[in-house]
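All protein chains but one are shown in place.
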Amino acid sequence: MNWESWEAFWAMGGYGLYVWGSYAMTAACVVGEIWLLRRHRRLSLATLRRLQRLNP
Amino acid sequence: MNLYYFASPATFYPLAGKLVPWFALLAAALCAVGLYISFFVAPTDFQQGEGYRIIFIHVPAAWMSMFIYVVMAFWSAIGLAWNTRLSFVMARALAPTGAMFTFVALWTGAFWGKPMWGAWWVWDARLTSELILLFLYVGYMALQAAIDDPRRADRAGALLNLVGVINIPIIYFSVKWWNTLHQGSSVSLTRAPSMAMIMLWGMLIMALAAWMYTIAVSLARARTLILERERQTEWARLQLEGQA
Partner (left out) sequence: MIRFLITVIRRDVLLAARRRGDWLTAQFFFVMVVSMFPLGIGPEPTMLRLIGPGVVWVAALLACLLSLGRLFADDFRDGSLEQMLLSPYPNSLLALGKALAHWVINGIPLLLIAPVLGIQFGLPAEALVILVLSLAIGTPILSLLGGIGAALTLGLRGGGVLITLLILPLYVPVLIFGAGAVEGAMSGTGSEAHLSLLGAFLVMSLLVAPWISSLALKISVE
């Protein structure tokens, strides 16, 4: 274990903003990409099904 | 089983569907291990304190951003040479993820640079080349978005991709030259702390996690793209009904 306490962990030796700013943005990008992916699939499937109903 | 069996969208679609969860699981597991190493095993760096821990994201993201572009070029080349629709789909499916990693590399590069070198952005060779790589990704996606005809979009994008991949070494070399010329004794993010083995392991595992993630995400994206393109076919229509 590297950290004596949770406070030390979050503080990252004074570099907290930069370390967590990096990890947070990365997490946001990953989550965002997955969310966009599912959204694209959802919308696409809905459109395709509607088209299919109109052109059986 | 003949590998060409899966070159058909109809067979690739269900295969990809089965593979996505496995790769996602692998990615999550590797990421967990990697994060554990990066926070709880890797020791504090002598020079950079705790701030260096950003490299466990920055370096894998940069590696992936370049690796994905090359893989895209591979699929683009196959598509142009053998006119296989699926190859173009794979290239298209990879691009957004590649752009994402490039952005992450740039962001984390800036967040690493600020505490270490005092500036949010340094025009060092690696970061500047990474920025140009982002432009290449965006250009690829913009070109395909601007073309309505899917066949033309596929092939134009593929050609652009190949032109880009050939130019990357030239661009990197030029930027490196430009950088040494203007900065002299450069502050460089590439002068990383001499790596303890454990740090290297952490980066490798995170890179593997990123790779598994990329495969999962691009296969998933490819599935949606395939359905859109093949919507007139029998198997696609069955799929759409089946998933209602």
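Chains here go by letter, A and B, matching the order in which they are written, and residues are numbered from 1 within each.
Please note the rule applied: contacts are C-beta pairs under 8 Å (C-beta built on N, C-alpha and C of every residue); 3 or more make two chains touch, one makes a residue touch a chain.
Predicted model only: the values in this text are computed from it and were never measured.
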| item | value |
| --- | --- |
| Among the chains presented, those that the missing one touches | B |
| Identified contact with the non-displayed chain, of B:A7, B:V138, B:L204 or B:L240 | B:V138 |
| Absent-chain contact - pick from B:A7, B:A77 or B:L159 | B:L159 |
| For chain B, the residues touching the chain missing from this view | 132, 135-136, 138-139, 142-143, 146-147, 152, 155-156, 159-160, 163-164, 167, 170-171, 173-175, 177-178, 181 |
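Just so it is clear, only the chains that are shown with their structure count from here on.
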| item | value |
| --- | --- |
| Residues of chain B that touch chain A when the two form their complex | 39-44, 49-51, 53-54, 57-58, 61, 96-97, 100, 103-104, 107-108, 111-112, 114-115, 213, 217, 220-221, 223-224, 227-228, 231, 237, 240-241, 243-244 |
| Touch list for chain A against partner chain B, complex | 1-3, 9, 12-15, 18-19, 21-23, 25-26, 29-30, 33-34, 36-37, 40-41, 44-45, 48-49, 51-52 |
